[in-house]
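Some chains have been omitted; the remaining ones sit where they do in the full complex.
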């Protein structure tokens, strides 16, 4: 049995899905989650906006002893995806401890730009 | 009622508003703040410089259950904005806990460069 590591509650204030891509790689963001334990982790994601109420209860499963680099463009609620070109923020709650990092590849212009940060854990 | 999450006091030592832009996106910095609570958050921002006294008491409101990606070029005091092309540092105090991330898009040259980090919280 492997132990769950990290925290159950994480935040990423700077979310943004770029509107355009060019070159060989599409613009995208990834929420990179690591589940070290022998049990699967159930994530409950909330998306906060500047001008409207949050999207709540987006569910994602991370299998046991696996990582998952979740594309934010794949997330949504009732068939409605996270809107592109809009600033937002991410709250992530997990039933067991996980570790969370956020990265963005922006290929709006011909060459790529990258940024990454750990999530902010609530302990 | 939703609970405030994070900390009331944050720092970002590396602030810099690029002087020039090219291509389709303007150079800019964002202080990305998330307020998870049911009450609005009142931020009090201080800007530190290398060669002059700080700019103090810049006020920003983050509505309840909202994020705000604050452009630093929109911040100022008595009609005087943060100067561009000058290294500075940011102190952020909030009346309720919030979570803070800082990101910069530099389009000084034709293609973009991105950087991001969480703020440093005082606990």
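Letters A and B mark the chains in the order given here, with residues in each chain numbered from 1 onward.
Basically, contacts are C-beta pairs under 8 Å (C-beta built on N, C-alpha and C of every residue); 3 or more make two chains touch, one makes a residue touch a chain.
Just so it is clear, the structure is predicted and the values come from calculations on it, not from any experiment.
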Full complex, copies of the single sequence (shown: 2): 4
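Everything below uses one rule, namely that only the chains that are shown with their structure count from here on.
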Rotation angle superposing chain A onto its copy chain B by C-alpha atoms, nearest 5 degrees: 90
Centroid distance [mean C-alpha coordinates] between chain B and chain A, Å: 22
Chain A contact footprint on chain B (complex, rising order): 5-6, 23-25, 30, 32-34, 36, 65-69, 99-101, 103, 105, 107, 110-118, 121
In the complex with chain B, residue positions of chain A that touch it: 9, 11-14, 16, 48-51, 53-54, 87-89, 91, 104, 106, 108-111, 113-118, 120, 122
